[in-house]
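Left out: one protein chain. Kept in place: all the others.
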Amino acid sequence: MSSLLSVEGVTKRFGGLVAVADVSFDIAPGELVGLIGPNGSGKTTLLNIMSGHLFADQGTIRLDGEPCTGFKPQRLARRGLMRMFQLTRIFPRMNVLDNLLVGGRALGLHVDEARERADALLEELQIAHVRHLDAGQLSGGQMKLLEFGCCFMRTPRLALLDEPFAAIHPTMKEIMSTFIRARHAEGQTFVLVSHDMPVIVELCPRSICMNAGRVLSDDKTSDVLAAPAVIEAYLGGAAA
Amino acid sequence: MLTGALAADLAVNGLVTGLFYALMAVGLALIFGVLRIVNFAHGEFYMVGAYAYTIVAARLGVPLAVALPTAFLFGAALGWVVERTLMRPLYANIATWGLMRDEYAVIVTFGLSLLLVNLVDKAIGPYAFRAPALVSASRIVVGPALMSGQKVAAAGVTLVTLAFIALFLRFSYWGRAVRAVSQNRLGASLAGIDATAVSSLVFALAGGLAALAGALLSPIINASPDVGAFPAIKSYVIVVLGGMGSILGAFIASLLLGLVESFGAVLVSYQYRDTFGLVLLILFLLFRPQGLFGERGREV
Partner (left out) sequence: MSGDIRLRREFIATALLLVLLALLPLVQRDVYWLGVLVVSAYFAILASSWNLLAGFTGQFSLAPAAFAMIGAYGAALSATYYSVPPILGLIIGTGAAGLIGLVLGRIVMRLKGPYLALTTLSFAEIARLVASNSINITRGDLGLPIAGWFNDRVLWFYVFLGALAFVICGLYLLLRSKAGLFLEAIRDDEIAAARSGVRIVFWKTAAFSISSAAAGFAGALYAYFASLVTPELGLVQQTGLVVSMTVIGGMGSLIGPVVGAFLVYVTSEWLRDVGGWQLVIFAALVIVFARLFRTGLWGLVTAALQPRRGKPA
């Protein structure tokens, strides 16, 4: 199995605290993997390392077999690694359409191509009616959908989604899940970080659970959620 | 040729100059610690103090011991008013500026600086004013150095003031409140501290200290509309060198800058003595932005 993304022995320390400890896993093309774990388990730190926002102290990350440890986010984006942030990041003083065009043009699409892609995305995400508003005027949920859309202006090799379903309306949640399911069926690879267990169960055949910086379990989602170690991590010793 | 006697003279003079810088820099560091902005109008508080002292003492004939505190109060009042009227968007998260609070602070304080300089220039006149000295003796021996009486008296007042500020910050309720808000604004307000009141207090204090510096030095550096420009730049340099927000850092960096300029003027170049600080500033901002004592800010 040729892996799309391989994480090998990644470790990160902040002073005396070990946030990520010797984490390794492989993601094959076309997988939809959930990344779960209680607060403070190191998921976000790991994601930040994978998307180029933090340097790992040790370990390697490979995309399509090519090492890409320590690459800046923009370089990774051009390699096809797109990251969606937990706290929504869009361009508030630019209109919705331009928000999408930034990513499209930056990744090499021509003006017309980019416009077409943007229009198609706006339709699919059902926010076409606000295309001319400044992104800062959108509601929180619309902003999230916009940021979500920005990741798909050019089909990414790997999409890292950091808590995309946090604090949004069920309707929008549904739009995003439908989108993810549709793309996954076409062979798109995802890593999905979420606390929303029903969604993880529904979407992700495989899950990786972290706690205290280590990988506790990396298996079929149903098995991971049943593992005693995982239950203990989430609910404490008494529940296991 | 740097003899021991010359070195000692330069050292003492440098340290004394550093003390005056400290009055400006400590205030600026306080503002940055609490409001997280650089006050580009800081030099104008110095200027207002110089004028207040000069006018009150020379024109109104008020005794000098009263004129000095008056200058301080003038600066403090101005600082308080500025904070109350102009600094609200920084914490109120007003929609138009929202994300660009840093830029707002730069523009507004820059504009304020222009306003004050031109206001004084128009209202009072562009020419320098002579102010009465605190002590008339023109040459007093201080250790290995020879200094004007004014400088010695001013240095004395400065030392006392700085000591008082240090004690205030360390032991008084409001002093501790200032330190708390400096470290964590949200946390401090959750603990019951009125962060906005602290901001007003700090701006007033900084204004007062800068005004005091202007007043103390006005017999030597006479009051004129743009008299605050140089002290301001020096204090920006010091605050960065010392570590943005660190009071102790600002104090030590002030003394250091005073020494560097004093020795540099003799050993390197008298002409370019004002550029040493600027070059140091750029170097620090590039390679050690947290200065000597500051904390590295976190990203993302």
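For reference, chains read A and B in written order, and residue numbers begin at 1 within each chain.
In the analysis below, a residue touches a chain if its C-beta (ideal position, glycine included) is under 8 Å from a C-beta of that chain, and two chains touch if they have at least 3 such contacts.
For clarity, every value in this text was computed on a predicted model and none was experimentally measured.
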Out of B:Val106, B:Ile221, B:Val266 or B:Leu292, the sole contact with the unshown chain comes from B:Val106
Touching the hidden chain, out of A:Val23, A:Leu63 or A:Val130, is A:Val130
With the full complex in mind, choose from A:Gly37, A:Gly103, A:Pro164 or A:Gly213 the residue touching the hidden chain.
A:Gly103
Touching the hidden chain in the complete assembly: which of A:Cys150, A:Ile175 or A:Ile200 does that?
A:Cys150
Positions on chain B contacted by the hidden chain, ascending
37-38, 40, 86, 89, 96-97, 99-100, 102-108, 110-115, 118-119, 121-122, 229, 233, 236-237, 240, 271-272, 274-275, 278-279, 281-282, 285-286, 289, 300
In the full complex, which residues of chain A touch the absent chain?
51, 53, 72-74, 77-78, 82-83, 85, 89-95, 97-98, 101-103, 105-107, 111, 129-130, 132-133, 137-139, 142, 147, 150
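Note that only the chains that are shown with their structure count from here on.
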I'd like the Å distance between the centres of chain A and chain B, where a centre is the mean of that chain's Cα atoms.
48
